[in-house]
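Note that this complex is displayed minus one protein chain, with the remaining chains in position.
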């Protein structure tokens, strides 16, 4: 976790105190149910909840000190709680194993983290929708291979991003379901010393579902899937970030990240305004993506579990969610404040001498009866002249002078093929598909 | 693709002829709809389908030869079809762009590949279920950290694998939906030269849904998600493979891959019977997993598309699906024929002098009124003696001789804690959860 | 391996027949030495070499058929050779284990593959050097963040690529050393049944060094290092490919991939000339890079070896080297034939109204006694006006009109700071550093 790429609400989820609070709740709920089942006396859970109601401070340092001796975090915690609560605390953790607590806690943390990510996503979607509608009919050149292709609108480009993040949101909802499960099934998942009813009760109290079948731990294919979804979302962030970086290139300059008063773009070159936010997002995306690999390698734990996944999750649990939260918020801000230059878009659109209309002429020639290959050759030979003139020549004018072309199409027919609005007639249909 | 790790049905999907057949179908369906819309004469689609009804052979070499000159595969194909069909073929591909064909074809191929993978998965699930039921009550030691923990049954272990692959199957169904979309939206996704009705018609004919909004291509977050799901499945395969490898270790030998008559385990050591199938699966899992990385890197295409994804997909489209198909089938066969040694399981279970019952004694002591920490210390000090004797001593006997223990529990109470069946009382409940 | 991304010399290394020929040579050399040591009769090696001198065809199908029954490739091969050579063949493979043959063969294949890659690299370096010298003083804008920064020359840019690939070449030489080792040390690496002198002899004959200590296999950290180096080289290929793609963007168009007569850039848009070769290389780089992951996962084999690395290497051995060979050759061709547009470079350089000289003015102002922060502010406020005019205004003219600036510098001094040649005075020094 890099502090400058972290926001407080998400960071709080991963702080030791938050973790211990969840540990306590799980232990107390479990003891509660054990009391109801008559496995432990009712005085056990009562003592726990009574203490909890005093809103006690969790003494992280004291627990850490115990762990240094015991080399076992859950036992250290139970010991500390026992010191606070008194002898009735011995009914805690009956028939449970540490992983019951640890894994269910991770589920709670990831679920809460995902709730924040879903809010982030909603804000990003809202920003994209707003800007898409604003620029629904702002003409801009569509590019493939970095080369001018045919006209589109800037709104359509943003609608594409919206649709992509709407898919990502859906994936994130599914990913949340994947990891929001509770396991309280004992040392090897057999419920030997604990009734499955405890698991079901704790699951309900903590907002989780009960794991179908666990080993000592919740199976890690769930987490692998979760972090893979974050990796996909990161890649979509990268895509939009790269788009902004391209648009801000000096030669393109169709849009620009907001540049605040007082900001300095370069220590050496006072003229610079760099797309640093989206470059920064590009790097963050690489990191979030990379966390999927160890998550995948965590799946093949030995037998009923080994603990190799644990050190991995101490990194990627916080790092992936905190960084993604930051990245989504940063991207939302970039979209929100993006400075868009419609005149420059038009200028770029016009700079290639009408080449962007080449397909329409091709189609018209074939419909006028020319074989496709002949039509292609005719348009290409004129287009290449425009290309080599760097847009100084006009495709329309050259076509009007090409006798093989004019034999098939009149000047007026040709001119009709260079109409920009023609390209936008389905924009409304597209918006309906995307925004409903 | 490595031929020895490939099966014919899956491989066929990726052969050039299959690809060209799908190309034709997409072009012909699109032309059909264009005819209905009056954009091209009805004679266009008719000529195409008439030729198709003659069940023509696709001359891959001829198309390749054209591509060598044109450096464009779709144009090469269209030229070749035009030569077969005659002048009416010029109505093909009207208003479409190559990617409309290529991307929709990839969708069809991946969807078909996934159908095979789903069948593979069903067979694996069936094998796991059968073996799980066979060994529902076969006692075996549950292990955590590779160390004996508490008893479980071999059936429960297989039920865990079943539940994991059932989740994988569900993910695969979702992954299929992700990539089974059709885009026929023209050069930059604006439908400038083609009615969205064509896309909807072709989608329906090819068993796909229409892409919400495309650029020149179907957005690659879909494919990133798809290959990430394959990576998760591969990791689950690895997990079960590693389990078998562990069980077959000389010192464990609770189960063994089938070893056929005539098979040789080693060129040098005639005594060897190695778990080569599951080791092989472990390596294949690594490969399938690795394909998710370039798929994720493919998401951030430039603007309305660049073609960097294409070379990646020429590798991972076939390699990931062909290898996963092979791996699932191989794993099914391993499960199906796995030689299980229940006596050896019992022997291993018994080898640690009853240590596996330490938790029950701990719980009984705390319920008899001892503080948890005291109880733990009492059990641990006896357990460590057994541990150091490598199972020669008996935990039960040592406990019976420990006055602090016997002060809290009678001999009979102690003996009761060493009952194996106690651990299996929830097995039926677990099976109900997993198999319904 | 994708056939269209494969060249014959490299592919040949990985064909079954090549593999079997190396197998034979290793076995025969080992038997030769065993004969010299008196472990086997001299008639053993003699029979082998006599047969080999007949230049026998390797019957791959026959060997495969044997393997189908025996499920062991080396034994199948030995059996087949024994059928050809007769009873004296039984002295082959004495005291060796299959991996002695397999691993040493992989070493030979990778070493030979690397020799081809080194030749590829030399050709790439030669092309880069030639083009760098050609454009040593071709002015072009240097960019950071995609934004115009300060002038440089196109030759310097190519010199940077040269230096990067010169480093890659050095890494490749080291990587070759890593994997060019021979292990003939028996079942667990103890030389129990074979004298270390055999290993040393075979190593020498096959152009390898003897492995310091092996288990059953050559340790896989060597291969992990090797494929990691290929991954770095792939990333450098991607960098240069991305550079070309940027330079060819419609708005930049400072250079272009060669576009052959007859080539078609797009099926729909006859005007297109796309940087498809470098986009293609970008995707290939992603693949080659991804192969490092399973190679790294291969390191942690169990005990004296497990065979999980084998299926991985059947993929990445050929795939990584064949694809990298192709990619290097393709990149060499791109560099060699790259169409460079110096006038366009100059035009781009001039398009921002002299902003690229902002640093020189800043430095001059501080040297004239202004605090750095004041100087920065003065230049920035004028630069931003030019920026917002999209280069229509001139920084020099604005500065001349800014009284705070002119208070510190005369017009002549200001003008002097806008001299392009100033930036190139160290180009010769840089070339000397790079090319020696």
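Letters A, B and C mark the chains as written, and numbering starts fresh at 1 in each.
Rule of thumb we're sticking to: a contact is a pair of C-beta atoms (placed from the backbone, for glycine too) under 8 Å apart; a residue touches a chain by one contact, two chains touch by 3 or more.
Since the structure is predicted, the reported quantities are computational estimates derived from the model, not experimental observations.
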{"item": "Residue touching the undisplayed chain, where the options are B:143, B:157 or B:330", "value": "B:143"}
{"item": "Identified contact with the non-displayed chain, of C:73, C:120 or C:238", "value": "C:238"}
{"item": "Which residue of C:192, C:339, C:392 or C:407 touches the chain not shown here", "value": "C:192"}
{"item": "Selected from C:43, C:260, C:410 or C:426 as touching the chain missing from the view", "value": "C:426"}
{"item": "Positions on subunit C contacted by the hidden chain, ascending", "value": "40, 78-79, 82, 87, 89-91, 93-95, 142-146, 149-152, 156-157, 159-160, 163-164, 167-168, 171, 174, 178, 186-193, 196, 212-216, 219, 221-222, 224-225, 228-229, 231-232, 235-236, 238-239, 241-243, 246, 282, 285, 289, 292-293, 296-297, 299-307, 359-360, 363, 366-367, 370-373, 422-427, 429-430, 433-434"}
{"item": "Footprint left on subunit B by the chain that the document does not show", "value": "141, 143-150, 245-246, 248-253, 264-266, 268-276, 279, 293, 297, 344, 348, 351-352, 355-356, 358-359, 362, 376, 379-380, 383-384, 386-387, 390, 395"}
{"item": "Contact set of subunit A toward the excluded chain (per top definition)", "value": "1-2, 4-5, 69-72, 74-75, 78, 93, 95-98, 186-187, 193, 245, 260, 262-269, 274, 276, 279-284, 286-287, 289-291, 293-294, 297-298, 302, 306-316, 319"}
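Assume only the chains that are shown with their structure count from here on.
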{"item": "Most distant chain from subunit B, judged by the mean position of its C-alpha atoms", "value": "C"}
{"item": "Contacts with two or more other chains, residues of subunit C listed in rising order", "value": "245, 264-266, 268-269, 274, 276, 279, 293, 297"}
